[in-house]
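One protein chain is absent from this view; the other protein chains keep their places.
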Amino acid sequence: MIIQLSPNVTSEEKKAILAKLDDLKIKANIVSTQFKNYIVGIPKTDFDIRSIGTMKGIADIHCVSDAYKLVSKKWKVNNTIIDLGNNVTIGGKELAIMAGPCSIEGEKQIEHTVQHLLKNNIKIMRGGVYKPRSSPYAFRGMGMDGLKLFYKHCSENGIKVITEVMQVSQVEEMIDYVDIFQVGARNSQNFNLLDALGSVDKAVLIKRGMSGTIEELLASAEYVFSNGNEKIMLCERGIRTFENAYRNTLDLNAVPILKEKSHLPVIVDPSHGIGLRQHVATMALAGVMSGADGIIVEVHENPEIAFSDGQQTLYDGQAESLYKKLRATKELVNSF
Amino acid sequence: MIIQLSPNVTSEEKKAILAKLDDLKIKANIVSTQFKNYIVGIPKTDFDIRSIGTMKGIADIHCVSDAYKLVSKKWKVNNTIIDLGNNVTIGGKELAIMAGPCSIEGEKQIEHTVQHLLKNNIKIMRGGVYKPRSSPYAFRGMGMDGLKLFYKHCSENGIKVITEVMQVSQVEEMIDYVDIFQVGARNSQNFNLLDALGSVDKAVLIKRGMSGTIEELLASAEYVFSNGNEKIMLCERGIRTFENAYRNTLDLNAVPILKEKSHLPVIVDPSHGIGLRQHVATMALAGVMSGADGIIVEVHENPEIAFSDGQQTLYDGQAESLYKKLRATKELVNSF
Amino acid sequence: MIIQLSPNVTSEEKKAILAKLDDLKIKANIVSTQFKNYIVGIPKTDFDIRSIGTMKGIADIHCVSDAYKLVSKKWKVNNTIIDLGNNVTIGGKELAIMAGPCSIEGEKQIEHTVQHLLKNNIKIMRGGVYKPRSSPYAFRGMGMDGLKLFYKHCSENGIKVITEVMQVSQVEEMIDYVDIFQVGARNSQNFNLLDALGSVDKAVLIKRGMSGTIEELLASAEYVFSNGNEKIMLCERGIRTFENAYRNTLDLNAVPILKEKSHLPVIVDPSHGIGLRQHVATMALAGVMSGADGIIVEVHENPEIAFSDGQQTLYDGQAESLYKKLRATKELVNSF
Partner (left out) sequence: MIIQLSPNVTSEEKKAILAKLDDLKIKANIVSTQFKNYIVGIPKTDFDIRSIGTMKGIADIHCVSDAYKLVSKKWKVNNTIIDLGNNVTIGGKELAIMAGPCSIEGEKQIEHTVQHLLKNNIKIMRGGVYKPRSSPYAFRGMGMDGLKLFYKHCSENGIKVITEVMQVSQVEEMIDYVDIFQVGARNSQNFNLLDALGSVDKAVLIKRGMSGTIEELLASAEYVFSNGNEKIMLCERGIRTFENAYRNTLDLNAVPILKEKSHLPVIVDPSHGIGLRQHVATMALAGVMSGADGIIVEVHENPEIAFSDGQQTLYDGQAESLYKKLRATKELVNSF
């Protein structure tokens, strides 16, 4: 059960509502986000919603039977649109395109990428500075030095920054240099990290775990929302199956199902989703056709010498051709 | 290694080629299809292709290192177009749409479906008369009686028939009433059935197995081709994974990869691929965007009372809306 | 619902029971096996079992809510013991060991294996004469010539024969030379083959499909039983997962669950279940500890030159060591 509190709810009214819930043996979770105030009630048994609904201080009340509550479409029918400022939004009619290298490698690379994005009217740049790597001996990213350079060049050019955060202590460190925090597939159920990201006012993109179910992805988003942050995107990036002809199995079924179950924007990552450069563009387009609100894609001036993920990274020219097709495809979807 | 023989190769020349292969300890498989004659050579060690290439009776010769040979794109760069007669082709610029019920249920249902297809200019009707069912107590199809009715109404209206064949003995029985034999996911590695379908001159659609790899699907197609039948389609219909939010995981990654590896047309089955009626159309469209040559989709006058698979079957109206979008999407893909 | 008919039920009584079921709108499936007569009723709605239970000709009646009926433990609490004659049984206190090569390769190989089995008091020899192979160009088995030699040497030495049958037409051909028909993983849902094996009086071992669920394996066994054959074994041989460190993921969880759900004997195949010779013995022993009634294992005089599956095949000496450990382990399990 989700209780939306009135904007001008008094502390007396709030107390009365909590007392009532206590009476009904409903566990109450108080949620205050950057936008609104809610109480999420977890009842142990059936109860009559009318006994609460008429109380003062309540704007609206909804039963949500799903395991996830605040991220469910059952109480919020309209799709969430995330506003990053400077007219950059995610979740509306326009396709959000996020492009850039797997890893931030240095200033020259950043400058080159920014020019590429400006030329193609792309408003969000991706790039990792903390890299989760299977082996401790692999390149683990440029860290804060890289991030500061990354953010400087982007913010000077009106481009938003998305980058991966790997642990709680990094959130505070990174917050001034990030527009969207990315939670990687390996951290999709790192609940402490999700808690921490719920208490900041920055957009969060959560990648589905390698063997994460759609339910689990929504539950992870619930962690962020219930800690106070409504700016959440869900990202399908391929799951792990028996097939070895490619890197991951891009599960486009997940897109319409996530859009049906949740009001949150859904982003598709075709680079990790298939992992083979020659097919990334095709799967990006299929992702848009499946209903994605955005695409996150790896592009590099020279993928052959990229520090990581080169085999799935587009050349600039390939990316430019893709951007045009993505927009044409989104236009067709909008016309349906 | 694939040796394409000249159309007018003499038996003397053929003997000489086989003797040469024997000398080189290359196992030779003689393949005669409805179109051409080949020898597939499986060498145990490296050899010099020039020692064979200049022999009389040889039109062309190719090294194919894949486990599958005749279905590989390495020797046949142009996509195969299957001609079903009456201007119905699969594999060219036009999207092939196959629609109809899961099970053939009776004459009225057939007539209704035929009218639906005619109205929408759909030229291929699907419908099962032999149904593979997990339980022996479930409805197992109308059998030959159903097929004869099915074929009668379709052929009278210029519509081609695709239906599943489950075992070798049915091939001969069904052949006069079928335009495309469908091999189901559970029979994707029924090698005796594939052998038998290789010796008839009817198109064959092979569904990928529930946990069949892309390599295995191509190897199954190789069974049909190497037994003499070049009219083969590959069908992606969803694989089995850990996710339970839908019936199967439609693996659209497989489409561009199959198109890259093989010259055969690729068909997508969104009905089984997601198994939820409300999302079938979306996944069909995503399938076209991923490069499919055709779509096979379940439609029924009244899915609620369908004998099988009702939950994933479209209503007529939903299907009509889908056909238009499918064609618009294919047009966009062609324009890229 | 399973109705066990009295041994001396009259045709009048049978008619009355069927009429009663028809009245209750319960679909009746008459099952006559080599041992008993049953009617399997599939009710569409709830009904009162007492209205049938007292009718003449009925020995016993049981509600079975599972999708599978006759193979369920819900009506037959005692484990099935399959008697192959000559004191060879499967499903009792003694562990059944089936050993031999992947493929039958010739008379010398058969003779050698028979001597190996006699020396170790193994009573069942495995060996394939029809081999399902991914590629049409691979060795596909010696066929009936091989089977006749195989059976001749075994029967002369009191050893039972288990071998794979791949299609319906082979059942009749092979029946005089086989003690146990093996249904391979790829044919685990070949329902026509299962139907055919239900109508003969030979034991049948059904391997679980590569991505077959436990429910599906039981449903496949139900095909055989409901067609008239009670001599069925279930075989766990590894499933297909994301892990590539071995060939298949041997699912030993399936063993106690199959034993809980069904009265049929359960066999473990560690050779395919891990696919690495150095670990086959360990997994065979773990299989026994998980509750298996028998083990089927590949052994060859010289695995390095075996026609197929050499990498997972034991040397004679390794096998001999394993047999002793298997028996010691079964003894420990029996003592618990």
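A, B and C label the chains in the order they appear, each numbered from 1.
The definition used in the following text is that a contact is a pair of C-beta atoms (placed from the backbone, for glycine too) under 8 Å apart; a residue touches a chain by one contact, two chains touch by 3 or more.
This structure is a prediction, so every number in the text was calculated from the model and none was measured.
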- Task: Can you work out which residue in A:13, A:173 or A:216 touches the chain that's missing from view?
- Result: A:216
- Item | Chain not shown: contacting residue from C:92, C:158 or C:291 | C:291
- Item | Listed residues C:77, C:245 or C:305, member touching the removed chain | C:245
- Identified contact with the non-displayed chain, of B:109, B:241, B:290 or B:329: B:241
- Item | Touch criterion as defined above, residue of A:38, A:68 or A:323 at the omitted chain | A:68
- Note on the structure: Across the whole complex, the chain not displayed is touched by subunit C residues 211, 213-215, 239, 241-246, 249-257, 260, 273-274, 276, 278-279, 282-283, 285-291, 325, 328-329, 332, 336
- Item | Residues belonging to subunit B that touch the chain removed from view | 211, 240-242, 244
- Item | Footprint left on subunit A by the chain that the document does not show | 27, 29, 40, 42, 67-69, 132-137, 140, 166-169, 186-187, 189-193, 195, 209-211, 215-216, 219, 222-223, 226-227, 240
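Everything below uses one rule, namely that only the chains that are shown with their structure count from here on.
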- Query: Greatest Cα-centroid separation from subunit B: which chain?
  - Reply: A
- Item | Cα-centroid distance, subunit A relative to subunit B, in whole angstrom | 39
- Task: Report the inter-chain centroid distance for subunit A and subunit C in whole angstrom, where each centroid is the mean of the CA atoms.
- Result: 49
- Message: What's the distance between the Cα centroids of subunit B and subunit C, rounded to whole Å?
- Response: 33
- List, in ascending order, every residue of subunit A touching at least 2 other chains. 211, 241-242, 244
